[in-house]
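Every protein chain except one is present and positioned as in the full complex.
Moving on to subunit A:
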């Protein structure tokens, strides 16, 4: 019985310790700056190089470009940009390869929706997702 009593004394000792849990979701959860949440997209920075779509392991990024409206300028600008968060694994590879940092991570992570279709996010939604943007994007 001695072992049992010793164990119980450890439990009792821990009763007085400061609690370690968070009152989430009533209070926001503290996350570090590097935390990989939902992506933010800057349409004006994108050069339609397709690198993010190519590196994506689950092929959840789909994008199309169009000719620059100003005929004097070369290159393309972004037309549509969709991320399917049903299959996105938030691995951060898209932001790693982006040469212009047009796609970057935010610290927002709440993605729950009532229907699967709502997990399909388009360019406008990703553009508006501009809170808690990660400060440092590349090592």
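Definition applied: contacts are C-beta pairs under 8 Å (C-beta built on N, C-alpha and C of every residue); 3 or more make two chains touch, one makes a residue touch a chain; residues count from 1.
The rule is short, and it goes like this: contacts and distances are computed from a predicted model.
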Which choice in "NADH-quinone oxidoreductase subunit D", "Tryptophan synthase alpha chain", "Tat pathway signal sequence domain protein" or "Peptide ABC transporter permease" gives the name that UniProt lists for the one chain left out? "NADH-quinone oxidoreductase subunit D"
Contact residue for the chain not shown (choose from A:10, A:24 or A:114): A:10
Looking beyond the chains shown, say which of A:77, A:93 or A:133 touches the absent one. A:93
So which bits of subunit A touch the chain we can't see? 1-4, 6-7, 9-11, 14, 20, 31-36, 55-57, 89-93, 96, 105, 139
